[in-house]
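All protein chains but one are shown at their positions in the complex.
Presenting chain A:
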């Protein structure tokens, strides 16, 4: 379909002419009336570069997202790596079995060896033989506030990571590239901390009840009104835990006979909430609007399984920023689809609230859309606000319904007062209502840091996933040994990073994930980038086969203004 006809449909035109006038075929498969056609043109095999939007009239600014494909040689070497590790794993298991090597894994007692086995040996294979060897990259104890720099407890292991000992020393001033500290509110001094201190002295720390009973404080009401104003919705409700917000509220919203269409890479809380609700769940390919549209059409045409009755509700569940890929949801297209097919939209802005958009109001602000188009706006206070908890915003009837029916409101303790006060103060700072320009400064700093960091990493030759504007930067490592090596080398250079491998990611796509923060100064980023480049040369991580982008004139002037 051409763009003009797509526009006509978006304007609510009742014309249903298709590009080729095909009718539905005999088995009920409805074809070719889609809003977003599969692109027929030849796609360059090198990259899945998605910066060609077929409905670019919906986007007010260029949407540049790239997921460069794994080079074939690297993929082959990665499989070889896993193969060698597997062979050595079998060898080590053999040695442990015959007591040549000391066995640290839990074992059954001798008397129980003839019973049904208690421990599945094979299911622990990766944990024993791969994860244990590089375990020192995770669960590092932090002994300061996780701001732009943090202190780590030094640990050593004398038996290859099976046990750790604390040496008693502290590694000071490690640059923190892993905390979700997008606006730098993770601090123990300043306006937020003082306000939280006052709130502790006024209310105490614990609430000792649920929202429905005696746990509804006036600070909660103030918080909820502020959040509603911040998001631009009619009303909102705050919960004590971000994970629980998703998992306890989706069951209250949908049930049996409803359909949930969720993205491939949705967070575990959304998956759990969807599963607890008892609805039918269908998964569409990550950020792929053709896949989503196909699912919508098939669902509406065929109805519920077996009975073919119409669905009671169709809920599309997407996230603002996907934290493992760094990609931003194609919100204008999702909203266009939802309006056309009369579905509901649940947007989880855990990472994008406060981090995207010119005013920090999230992905809706970033695309310049109307918040009233999103039926349920969910988010967390953990990332950009430096607090804990989650919220849901939407129409007043919806939130009133949730106040009575949400499991979290009925059974979970409400948010702690100092945490609520921290959110109120930080939100007011972001909105600029505290009288200073601190919020606007931080938002600008975050967006500059993001652009600078991403551009520098790409120019160095690393493969970076995700949207150019997202502060989550996954950098590909691919090979299993490099996961451990990268984490350790970065720590040697005093930089703390988060690395992820299989099975949390697809088998060849292990990565290191950086989270850029507004608290990072240009010097810190430069130090980090230098170290990353050094480690990248040491470990040969510069896989990208794209030419580094030439700086345009606009960049030159901005960069000369920003640098020093």
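Quick note on the criterion: contacts are C-beta pairs under 8 Å (C-beta built on N, C-alpha and C of every residue); 3 or more make two chains touch, one makes a residue touch a chain; residues count from 1.
The rule is simple: contacts and distances are computed from a predicted model.
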{"item": "Omitted chain, identified by the protein name its UniProt record gives, among \"G-patch domain containing 1\", \"Pleckstrin homology domain-containing family J member 1\", \"Exosome complex component RRP40\" or \"ORM1-like protein 2\"", "value": "\"ORM1-like protein 2\""}
{"item": "Among A:324, A:369 or A:539, residue touching the chain not depicted", "value": "A:324"}
{"item": "Residue of A:235, A:262 or A:352 in touch with the missing chain, whole complex considered", "value": "A:262"}
{"item": "Residue among A:123, A:370, A:523 or A:547 that touches the chain left out of view", "value": "A:123"}
{"item": "Options A:274, A:376 or A:429, residue touching the unrepresented chain", "value": "A:274"}
{"item": "Omitted-chain contact residue, chosen from A:174, A:295 or A:402", "value": "A:295"}
{"item": "Hidden partner interface residues of chain A, rising order", "value": "29, 69-70, 72, 75-76, 78-80, 86, 120, 122-127, 262, 264-266, 268, 271-272, 274-275, 281-285, 291, 294-295, 298, 302, 305, 323-325, 500, 502-508"}
